[in-house]
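Heads up, the thing below is written out as structure tokens.
Heads up, one of the protein chains got dropped from this complex, but the rest are sitting where they should.
Entry: chain A
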């Protein structure tokens, strides 16, 4: 009996280990290869451990682009976008889940409907609107269009549905106003959903490439992915060393955010049953 357990466990770990290798392998290769010279990266068959270890790619990256500025732009945009989503998506999600008002169903359908429209379709009209507002090349233009997302609203609504009405009614009987109920009773129960929303929004904003590229018209407004694309991909050649070093530089903050929030994140996924 015990032996069989051990065997089963061994098999399980083998399968999991293989899965891990498939998922982490390319990532690991990218990190290791970012420390190889260009010729070694392109070599076939590829090498794992760098034969010649160099930080040249990172040095070139740092010397050719204004890394602190691009990093700061990315951080400002990602943090403000995330805060906006946390505030607006939870407010609208609460209204759609728990309040009774005329047109609620229609409003929810509109939110769901916008979720179906591919972003490519709205891209140019959105840019024209931002341009008419005079927000081109400003943080406003980079952040405003993403302050609330239909997906975030949907996520919050679904989670809020699971919160018992009795709690809210009890608070109402005690004389609390709607905003007070929202802030003091409902939000503290939404930790996992908020953590999920934080990670998803932060990731999307941090990795966004096309919008900041088009809206930022001077280099001092470029976010990290845009600034990194500047020098690594040429018209006729790709500098793989710079691409990989850049990818690692963009990835690190996201990994840190994920590690910090992962406990909540995993719980959020389990309990909302979404994504």
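Assume contacts are C-beta pairs under 8 Å (C-beta built on N, C-alpha and C of every residue); 3 or more make two chains touch, one makes a residue touch a chain; residues count from 1.
One rule holds for everything that comes next: contacts and distances are computed from a predicted model.
A.B. asks: Using the UniProt record as the reference, specify the protein name of the hidden chain from among "Glycine/D-amino acid oxidase-like deaminating enzyme", "Sugar ABC transporter substrate-binding protein", "LLM class flavin-dependent oxidoreductase" or "Sulfite reductase (NADPH) hemoprotein beta-component".
C.D. replies: "Sugar ABC transporter substrate-binding protein"
A.B. asks: Which of these touches the unseen chain: A:22, A:106, A:121 or A:179?
C.D. replies: Per the contact definition at the top, the residue touching the missing chain is A:121.
A.B. asks: Have a look at A:62, A:213 or A:251 and name the one touching the chain we're not showing.
C.D. replies: A:213
A.B. asks: Among A:69, A:131 or A:207, which residue is in touch with the absent chain?
C.D. replies: Only one listed residue reaches the unshown chain, and that is A:131.
A.B. asks: Out of A:20, A:52, A:183 or A:238, which is the one that touches the chain we can't see?
C.D. replies: A:238
A.B. asks: Since one chain isn't shown, list which residues of chain A touch it in the complete complex.
C.D. replies: Its contact residues with the unshown chain are 38-39, 42-44, 64, 120-121, 123-125, 127-128, 130-131, 136, 209-210, 213-214, 217-219, 226, 229-231, 233-238, 240.
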